[in-house]
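Note that one protein chain of the assembly has been removed; the remaining protein chains are unaltered in position.
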Amino acid sequence: MIQLTDALFSINHLADALLSLTILSVLLSLGSNRLLTLVKIMAFQGIVVSLIPFFLEHHGEMHTGSIVLLQIMLLIKGLLIPGFMYTAVQKIKIQREVEPVIGYNASLFAGLFFILAAAFITDRLHISLPVENDLLLITAITTLAAGLFLLMSRKKAITQVIGYLMMENGIYLIGTALAKETHTMYVVEFGVLLDLLVGIMIMGIIVHNINSSYDDVDTALLGQLKDN
Amino acid sequence: MLELLILIPLHVGIIAMFLPARLGRGLLVVTALLHLQLSVFAWMGKLTPQLPDYFAVTNEGILVLLVTSFVFLFISLYAVSYMNETEISSEPIYNGCTLLFLATMSMVAMADHLIVLWIAIEATTLMSAPLIFLHRSKTALEATWKYVMICSVGIALALLGCFFVVLSMDLGGVHTPITFSSLKEIAPQLDPVWLKAGFIFLVIGYGTKMGLAPMHTWLPDAHSEAPSPASALLSGALLNCAFLGVYRGHQLMYQAGLGDFSSAVLVGFGLLSMLIAAIFIFNQTGYKRMLAYSSIENMGIIAFGVGIGGLATYGAMLHLIHHSLIKSSLFLSSGNVLLGYGSKLIDKTGNMAKLFPKTFTAFFAGFAGISGFPPFGIFVSELLIIIGAFQQGKTWSISIFILALTLIFAGASRLVTKMCFAACDDPEVLVKENWARTLPSFALLLASITLCIWLPDPLYQTILSAIATIGGNI
Amino acid sequence: MDTLFVSIAVIFAGGVVGLLLYRQFTLMKLVAIATSSVGCGIGFIFTLSKLFGQASGLDVSYNWLHLFTLAFKIDSVSLFFLIPIFLIPPLALLYSFHYLENKEKQARAGVNYFFFSMLICAMALVVISANMITFLLAWELMSLSSFFLVMYDYEVKSNRKAGYVYFIFAQGGAMMLFAAFALIYSYNGSFAFESIAAIPDSAKLLVFVLAFLGFGSKAGIFPLHIWLPKAHPAAPSHVSAIMSGVMIKMGIYGIFRIYLLLDSPSPMIGQIVLITGMITGILGVVYALAKQDIKELLAYSSVENIGIILIGLGIGMVGVSQQIQAMAFFGFAGAFMHVFNHSIFKSLLFMGAGSVLHQTKTKNIEELGGLMKRMPVTGRTFLAGSVAISGLPPFSGFIGEFLIYYGAFNGLTATKLPYILAILAIISLAVIGGLATACFTKVVGLAFLGEPRTEKAANAKESGFTMGAVMSIMAVACLVIGVLPQPFISLAFQGVADIPVLAGFNTDAFMVIIRQISCTAGLFIAIFIVVSIFRKMLYSGKEIGSGGTWGCGFTQPTVRMQYTGTSYAAEMVDFFRPFVPFKDIYSGIKKIFPGTTTWDTKTFDIADKNYQERLIGPMMTLMAKLRWIQHGNIQLYIGYIIVAIIVLLLFL
Partner (left out) sequence: MESILSFCFAVLIAPLLPAVIQKVKAYFAGKQGPPLLINYYTMIKLFKKGSVYSTSTSFVFKLGPVVGFTTSIMMLLFFPMAEIAPLFSFHGDVLMLFYLMGLGRFFTIIAALDTASPFEGMGAAREAFFSTLAEMTVFGILIIFFKLTGSLSFQEFFSGDHVISLMGEYGALLLLVVAGLYVVMLTENSRVPVDDPATHLELTMIHEVMILDHSGPDLALIELGAYFKLLFYSGFLARLIDPFHSANVWINSLLFYSVVAFIYITIGVVESITARYKMDLVPKFILTPFIFVFFVTILTMGVMQ
């Protein structure tokens, strides 16, 4: 195993670059307040995240299936979903997130904290887990945490969708980081993707409806159903 | 061809989207009948999966499938008359989406593959979201948004759980397909720490869907805003499907010898759900919300029963069946109430005993049933769970369990007596009740009574084999 | 056994007929009453023949849901409790013929008959069930059907509240029973009653306490009695009669049955029962005294009588643990006798109250008065019932109390705690007797005697024929039992005959005493008749004048000057002040020339008040605070999920 790692060092190097880009996109999205920018960042992140597995050591051999899957994934994560969100953002009048629950600077600091925490967790996991690439796990956990953070700290519905997407990316990366071998047929992974796509579409439709009902996509407006 | 159970509603559903409403309704009923038939065939073992890698007939799955199919039939019969009276912008969407929903639920019930199960459960969320939004009101929109967001987040976490389970396979050096049937064999070799972590995420993820507190927050909103047949489906069928996800996780843990951990988690979630439900049932203002919280409570009871193990597991399975029957009946009755009074607020209702005698009978009988009065089956299931818990020596848990049950009964009976007997401020009947909309409720209640008097032997055996996989016995 | 099931089926059929025929009001009533009564008759004959005959082959069982058996078994205790179950309902049904007159409520009357018959069946099933599952099943059916009976007049808000409170206590009690039985099952893995004795002694006390709370909430022990004074006034009177006369005795049956089955050596059980009985009895009668609503008063009086019965049972249990056979025997027999007697006179009193309510439309004794002349049958029968319930000879109430006294006096041979308990029991019985006299003189004196206080009372007329007939039968029964108690006492003796520890107890000596009591009662009546004749002779040929009551110099009396119930009871209630919180509402004198002013005294039930203030109030506040959880904010909801994950991961 160690020999193999050494042999693929150069590829790993490339993977590290991609991972760094992912973290960068995460931090950017935490600091950004323009919805269109966010969508663009997500498109970028989607493409990068889709590519990462193929630059990792244990995906050494490319099957036809995996190539097809890569194409589909690029298509969905890089094109379809961002495209869909782009149209959604275009349709609603609001272009930027105002008054987030947690401010942008604080969010950036939170992002940095997530990276630290992720590094810490990764370090702890070493005891029980033979992870080859620390950065991968750090990136994955950071992305996941940042996604959840966006979900909780942003009020605009569209930002929440983006948060959800980022969380999914994080989970996908964790899956990639942890699962050494694919036990799954590609059908299953395709199914996961499809679910994601449909999910985003439905969310988009709801966002659209929220916009037409309230003239805004602020989830603070969505607080009528409560029990207190 | 087991997959017919998925394919038929899937295709018919897509077709129904483009058919006129009346035809769609007919199609709904016909498909429901066909589906029930096929479910029974599957139960009898006459159907084999074409894709054995992904689907399988399991005892617990078939149980959920049968309940789903049975409840679905009566809900679709009810919907025929209900949709006549209610203003719904696009009925074809209802017809289509319920069928798609049925397809995804059947998929959950038959899924054997870890990720396929995840896909199916996520798909149920997506297919049922349009049903909740059917009324197109602002509150419906809000409910849908919360439903989709919270469930999606939850289920995304379940995916993480799936990855952890796969990781535990890797660490254990196991190489089998990640289907439950093959994992069963090698479960003890799995890495315990990561399996536990996986289970935690699975429980949180599917528990969100199942309505376990504190992930239950979407449930009262969605159930109260959806049109009544859809609420009945959500409560009577969907929650079971989500439970199946949790159940499979627990199964895996049990087979891996980590049953104690997962039991403790389930008991904790169960009790928390019941207490949370108790808090919100007291002084609840909306009757559909009350029923929704009651669903949370009952899911808590089921989780508790499964967690306790032994005799309680059998009780939990019975509870699952009877809860579906009774709760969907209650939601159907609540549809009549909504039509009759035109409001979801308990304060706007009243004197049902006089204004809507049939609905009243069904509603009150349902309430008595859900509270555990004989001759309804929940009497037996709750008794079994209590007995099981005492047998396991879980005295503290059972004290909380009994306390919560009593509190919930106290809260709910106050509201129900108010609805049924208190004077109504504005006793104007908007839509009169009729047999077409009350018979399905009665039929579901009757089914519960029947199963309480006479439980067919095959069903009994199925339940026994199902619970045997998590160490349940009687 | 089959006969019994036939009778239950017939009773139930009567109820179903009532439900189906509700459009034909009179026909429905006739058919439902007749059918159910015939069913009760069959059951009654069966019971009597078995009680005095061969009690063999009286158990059957059926399989149920693969897992359970439904088992039924009859022994002397069941048979004894079957007597009131089959005896009182037909009378109550007959009474209902004229009581349920409102044709507009015909559907409701049909439903009422349905649940009424279901209640009878459920009660019969409760006493003959031989395992825990069967018992609980019947028990729950009983609670459910009685709930609907209470809700008959649901238009009135207080009635709904009453039904609600009853429902909660019924279900809460059932939960306790679930727990008790589940605890038993967890020790020996069997639902059969016979196996209960096999559980370890250490667990028996806990089981008993749980069951005692469960059954006690049905019977109405203090402080679980608060549903009674709410539910009884709410229910129609024939239902109150059954609930108070028969149904709450099922709680007593349960307590006794579980005691027998546990066969525990612990003396604690008897002590708990006895002390609870004393508290229940005394506080019950004090509250009864304080109440002005006639049905509420009767309900509290039921609490009191439950107390007396529990004192009897407690004496018996202490007797068993002290191995004083006479004490045990007479304690149990007295409790049984009182169960039987109370079922008759309490039903009679509730029916009388119902008759008054039916005619005057009020239950408040402060608004009644002078009914003895206007409703002679109701008045006289109510008087008989009142004497009986005060435990005064030569009426039936005395017999049961005498047996209990007798048991308690026999218990004086014990030492230490049992001795003191026996003393306290005797003195409590004396106090209860005295206060009961005060309480029922109040009801009779204020509601039936004197001048009518309101128009409603002044215009009252006698109730319908069936009502009067039923009440007369019961009043005569009270006197007959009091004067000729032997057969009825042997009924009670038969009832306790199967209790193992009492086997071989010789009652001959006691039967002599009973004969003497009977003679003394006869002597009393004879002297009474002689004196009456003597008095008649003294008056013969003399001038009998009539005029207003001597107003002690006041010449303009009004009916409002009559002594009120509140004042009548005030001094006695004040004596128990720490246990009977009350509030004076005085509007005061404000102007130089005072206008109308009011004075009102409200008494509260200490249990009820404490539930409200200490339990429900804080709980509601807490719940209202916790409702914050469902905040409506989606960000927060997602936060919950994350918190849940983090917490769970900490356990990893």
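Order as written gives the chain letters A, B and C; numbering starts at 1 within each chain.
In this section, a residue touches a chain if its C-beta (ideal position, glycine included) is under 8 Å from a C-beta of that chain, and two chains touch if they have at least 3 such contacts.
Since the structure is predicted, the reported quantities are computational estimates derived from the model, not experimental observations.
Asker: Among the chains in view, which touch the chain not shown?
Answerer: Spelled out, the missing chain touches these shown chains: C.
Asker: Which of C:390, C:494 or C:603 sits in contact with the chain that's absent?
Answerer: Per the contact definition at the top, the residue touching the missing chain is C:390.
Asker: Identify the residue among C:23, C:361 or C:535 that touches the chain left out of the display.
Answerer: In the full complex, the listed residue that touches the missing chain is C:535.
Asker: Quick one: say which of C:49, C:158 or C:413 touches the chain that got left out.
Answerer: Here the residue in touch with the unshown chain is C:413.
Asker: Tell me which of C:9, C:45, C:156 or C:423 is the one touching the absent chain.
Answerer: Checking the options C:9, C:45, C:156 or C:423, the one contacting the hidden chain is C:423.
Asker: To test your reading of the contact rule: which positions on subunit C touch the chain that is missing from view?
Answerer: Touching the chain left out of view, subunit C contributes residues 369-370, 372-373, 379, 383, 387, 390-393, 398, 401-402, 405-406, 409, 412-413, 415-416, 419-420, 423, 426-427, 429-431, 433-435, 437-438, 440-441, 444-446, 449-451, 512-513, 516-517, 519-520, 523-524, 527-528, 531-532, 535, 538-539, 542-552, 557, 559, 561-564, 567-572, 575.
By our rule, only the chains that are shown with their structure count from here on.
Asker: Please categorise the chain-chain contact pattern as a line, ring, star, complete graph or other.
Answerer: Here the contact pattern is complete, since every chain touches every other one.
Asker: Going by CA means, which chain is nearest the middle of everything shown?
Answerer: B
Asker: Farthest from subunit A in C-alpha centre terms, which chain would that be?
Answerer: Greatest centre separation from subunit A goes to chain C.
Asker: Indicate the whole-number Å distance between the mean C-alpha point of subunit A and the mean C-alpha point of subunit B.
Answerer: Result: the chain centres lie 31 Å from each other.
Asker: Taking each chain's centre as its mean C-alpha position, how far apart are subunit A and subunit C in Å?
Answerer: 70
Asker: In whole angstrom, how far does the Cα centroid of subunit B sit from the Cα centroid of subunit C?
Answerer: Taking the mean C-alpha position of each chain, the two centres sit 43 Å apart.
Asker: Two or more other chains in contact with one residue: find those residues in subunit C.
Answerer: Residues 627, 629-630, 634, 638.
Asker: Which subunit B residues sit where two or more other chains touch them?
Answerer: 145-146, 149, 153, 157, 193, 220, 280
Asker: Would you tell me which residues of subunit C are touching subunit B in their complex?
Answerer: Per the touch definition, subunit C meets subunit B at residues 65-67, 107, 133, 136-137, 140-141, 143-144, 151, 154-155, 157, 160, 163-164, 167-168, 171-172, 175, 178-179, 181-183, 185-186, 189, 620, 623-624, 626-627, 629-630, 634, 637-638, 640-641, 643-645, 648-649, 651-652.
Asker: Which residues of subunit B touch subunit A once you look at their complex with the stated criterion?
Answerer: Where subunit B meets subunit A, its residues are 53-54, 113, 115-116, 118-119, 122-123, 125-126, 129-130, 133, 136, 138-139, 141-146, 148-149, 152-153, 156-157, 159-160, 163-164, 166-167, 169-171, 176-178, 191, 193-194, 220-221, 224-225, 280, 284, 289.
Asker: Show which residues of subunit A lie in contact with subunit B when the two form their complex.
Answerer: It is residues 128-129, 144, 148, 151, 157, 160, 164, 167-168, 171, 174-175, 178-181, 183-185, 187-189, 191-192, 194-195, 198-199, 202-203, 206, 209-210, 213-214, 219, 222-225, 227 of subunit A that touch subunit B.
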